[in-house]
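Got a structure for you, questions after.
Left out: one protein chain. Kept in place: all the others.
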Amino acid sequence: MNQGIDLQGSFIRAMVDLGLSPGVAKTLWLPLPMVVILVAATVSIFVTVWLERKISAAAQQRIGPEYAGPLGTLQAAADGIKLIFKEDITPAKADPWLFTLGPAIVVIPVFLSFLIVPFGQNMVITDIGVGIFLWIALSSIAPIGLLMAGYSSNNKYSLLGGLRAAAQSISYEIPMALAVLAVVLMSNSLSTIDIVNQQSGYGILGWNIWRQPAGFLIFWIAALAECERLPFDLPEAEEELVAGYQTEYTGMKFGLFYVGSYVNLVLSALIVSILYLGGWEFPVSVTWISGLLGISETAPWLQVITAAIGIMMTVFKAYALVFIAILLRWTVPRVRIDQLLDFGWKFLLPVSLVNLLLTAALKLTFPMAFGG
Amino acid sequence: MLGFLKQVGDYAKESFQAAKYIGQGLSVTFDHMSRRPVTVQYPYEKLIPSERYRGRIHFEFDKCISCEVCVRVCPINLPVVDWDFDKASKKKNLKHYSIDFGVCIFCGNCVEYCPTNCLSMTEEYELASYDRHELNYDNVALGRLPYKVTQDPMVTPLRELAYLPKGVLDPHDLPANSRRAGKLPQEILDAMPQDPEAAEAKEAKD
Partner (left out) sequence: MTLSEGVQLVAFGLLAVMMLGGALGVVLLENIVYSAFLLGGVFLSMSGMFILLNAGFVAAAQVLVYVGAVSVLILFGIMLVNKQQPFLPVKSAWIGKVATGAVCAGLFALLTATVLKTSWAFSPEMPVGDQAIVEIGKHFFTDYLLAFELASVLLLIALIGAIVLARRELIPDTLPGEEQSEALQLPERPRQLVSSVAANAPDTDT
């Protein structure tokens, strides 16, 4: 297996060569990937907001933002600056502690989940054994923050929105976890790196989407519901609930919900691309190409190119999925709350159970194709 | 057992149908993305209102004979006509005239029925104000002429869809003297077979 480049190892070696002890070098290394990922996640908000506005505009034959920066690219920055300088109001009868804590509890798990998102063989903050399970666990914290925000606002719409959000996320978590379980069953590991590696080698043909088409759909639908994207945005359905749990929020506290929802969308898209679309794999196997051209796989320049292509492929796949999510937003009408819960419990859950059983059966029958 | 299987089959069929419809919807949305924006960049670009546009009403004070027909034909008797009777000349003397455009629905009945044509429709539609009482126009305000879009140096005038040449949908960057699609009203009149009576009347007038 191609090991790819080991940035951590090279960095530590370089520091040791400079005369530092290995321990200090490792300590110096620790914050680097975290900061990089944090910055990348924050930049991804700008890109996503811009994409959302431009694609929405195009789908409605409008132009969209165009004065803030070239082609309106700085619109998200303008929005952010506005939110930061806006007065931070806590309603008089709200519960100030819970009111402040709510948005933070919604946002922090989303950023924490980037711990396990790999962009290459070694391009991940931590390759821990629980891997994808950590993401499922972390995404289950968010409902607490939503309930907190909804309850502390002292507003009936907020409370209803918070309850809906919590009901929605706990009911769609189960089909999502079952869809992930089917993938994990095939790769014999919870680690995201192993899941991608299991899909590698055959280019686009090896991706899990061919082995798990139903799982892919279930996961994508559940991920949309978890992100509260249309058609599942009823916790903040403005026609019914003003803005749901966000009703009483202004300024940066509202900004945190905003940031959280977009980062969550990008994160879900990244996870889908890792679980089903081969992560950082190029549609044509790089090993095969390098073999065809007669280049050694371990040539340093080839590894750099592979790593760059890997990062680009991961991000590209994620943004293609974001694009589909935005298109879906303008295509599908919002479902009702009873339809939402019906769909989750009576359709997605049985289908994902059947999918899991089928995967297990196929794994036993064709251990070659479905991971022995 | 068979009934149950049939139920499952129907359910699966319905699911696939729903998925198909969502796919069709997505393709429509996707198709819209490649279409040209229909946006008019409003403060910088404005559409030229059509000839029969019913905008703010213009009022000519000197022509008014205070007959109050406009009040009577108005659905809500909106125009306020303030006059007194001049006994010397035995005529009504108009003092004030006002229309509240916050209440007016621009139906154009007053313009239609005004016997002296002192009321007319203009193409002005930018009536926004900070106070709704500012919408109550008196005879001075009603007598102002609107600013034409085509004469405003800050504004790019754009033609409306019906005034574009044949096959053109984008009003931007039209050549200067491009003709609208179809015949102009005058041309239709000219092309009509002249009936003798009308021709005679015309000659007599000349």
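Each chain carries a letter (A and B) given by its place in the written order, and its residues are counted from 1.
Here is the rule we use: a residue touches a chain if its C-beta (ideal position, glycine included) is under 8 Å from a C-beta of that chain, and two chains touch if they have at least 3 such contacts.
Predicted model only: the values in this text are computed from it and were never measured.
Chemist: Touch as defined at the start, partner being the missing chain; which of A:8, A:100, A:122 or A:140 qualifies?
Modeler: A:140
Chemist: Which residue, A:31, A:96, A:129 or A:350, contacts the hidden chain when the whole complex is considered?
Modeler: Of all options in A:31, A:96, A:129 or A:350, contact with the hidden chain holds for A:129.
Chemist: Pick out which of A:76, A:106, A:159 or A:328 touches the chain that's been left out of the picture.
Modeler: Answering carefully, the residue with contact to the hidden chain is A:159.
Chemist: So which bits of chain A touch the chain we can't see?
Modeler: Answer for chain A: residues 23, 27, 98, 128-130, 133-134, 136-138, 140-141, 143-144, 147-148, 151, 159, 162-163, 166-167, 170, 173, 190-191 touch the chain left out.
Heads up, the rule we're going with is that only the chains that are shown with their structure count from here on.
Chemist: Find the geometric centre of each of chain A and chain B from their Cα atoms only, then give the gap between the two centres in Å, rounded to an integer.
Modeler: Once rounded, the distance between the two centres reads 49 Å.
Chemist: What does chain B use to touch chain A in their complex?
Modeler: Chain B residues touching chain A: 15, 22, 25-26, 28-30, 32-33, 35-39, 41.
Chemist: Show which residues of chain A lie in contact with chain B when the two form their complex.
Modeler: Checking each residue of chain A against chain B gives 55, 57-63, 324, 327-328, 330-332, 347.
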